[in-house]
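Of the protein chains in this complex, all but one are displayed in their positions.
Now for chain A:
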Amino acid sequence: MSEGISQPDQPQPLEAHAGDKDLFSKFDDIIALREGLLSQGREDPFNLVMEKVLSPTRAICNGRETILLGTYNYMGMTFDPDVVEAGKQALADFGTGTTGSRVLNGTYQGHKECEEALREFYEMDHAMVFSTGYQANLGIISTIAGKGDYIILDIDSHASIWDGCAMGQAEVVPFKHNDIEAMEKRLKRIPEGAGKLVVLEGVYSMLGDIAPLKEMVAIAKKYGAMVLVDEAHSMGFIGENGRGVVEDAGVIDDVDFIIGTFSKSVGTVGGFCVSNHPKFEIMRLVCRPYVFTASLPPSVVATAATSIRKLMHGSNKRAHLWENSKNLHAGLRDLGFKLGTEEPQSAIIAVIMPDLEKGAHMWEALIRNGLYVNLARPPATPAGMTLLRCSLCAEHSEEEVGQILEIFEKSGKETGII
């Protein structure tokens, strides 16, 4: 689950108004909801413009200097001088874009180097770079699990996973979030001989909780299923080498595919899949979201490759980010806020708001006091919760975390939430 503002990650059909020939009539309810929220004179939480970006943790937003606590820039690589320099150099040497598919004229030296960096980062045999993280999930899932195959997935999966399931036309069997027993029951009932793919995420981005991968991967293997784990929110941070929850749980050698993105810890845009499957390279020919789109610009793959190589040696930054996560979690809890997890499990700390209206009010107080967080609201959230989602960066200093807590205290008191 994640970025959906007015829609859940799991796609829901919208009903058109009977007899109305305007194809847009199915959006009328959403239009009314949005107008209702804006008519209360609030700053639109979903229309924020960053006029200037000062650093990975600071920007000028709507005219105010603001601490950023709602980006996915976990490792703060966006302004790393080596990374920026690599991008500039590639822009000068290779131009602004490839204007072609990876399978035609769109594979440059930089794309190969980027895939090489990924293979080294994960110590895996194969790496395939997609133009976005969304396309990586869409492409791999839809291509490997087709009609007659079964996909068993967590109900809180990201939209790109749901869309990949729908595109491939496999039988889709969801189970209750992080429920090991519910997952096993469903695996057990799948007809004998059917192809099985279990899809899990390392970190679930709404509450910042992690999956019990040690148990879940073992069960998937017991029933002969292939396992795909999306590690979008853990790469670079979780695990000794930053390879994700699969590394931390000691199951990296048992998973068949890891999906990741360049738009979070890596600090640019793009997606990837790494695997040890002996036939993996055929994906480059049969995976439609890989074939039928232009490849990433040379500057993007150059910055990604440089950033990935730096993340291999990021253990000090990882340690500092854990400190930040622990400090923010403890600080918010001590102020009396209700949090999404008992203990900090990732770089995401979700603050649970009493309802949407109070949540929107609190979001606005925070932004006026100089702090940006993500407002996450139903139907994109689990169990209809309204959340203020805080995502930390390794470049947040200890003092900044202190400032963040002061702003939360001030805003929480202004709005009567604490």
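Rule of thumb we're sticking to: contacts are C-beta pairs under 8 Å (C-beta built on N, C-alpha and C of every residue); 3 or more make two chains touch, one makes a residue touch a chain; residues count from 1.
One rule holds in what follows: contacts and distances are computed from a predicted model.
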The complex's invisible chain, by UniProt name, from "Electron transfer flavoprotein subunit beta", "Aldehyde dehydrogenase family protein", "Acyl carrier protein" or "Iron(III) transport system permease protein": "Acyl carrier protein"
Contact partner of the left-out chain, one of A:E116, A:E171 or A:D254: A:E171
Listed residues A:R58, A:H158, A:R186 or A:R243, member touching the removed chain: A:R186
Absent chain, residues of chain A that touch it: 8, 10, 12, 150, 155, 169, 171-176, 182, 185-186, 189-190, 379, 383-384
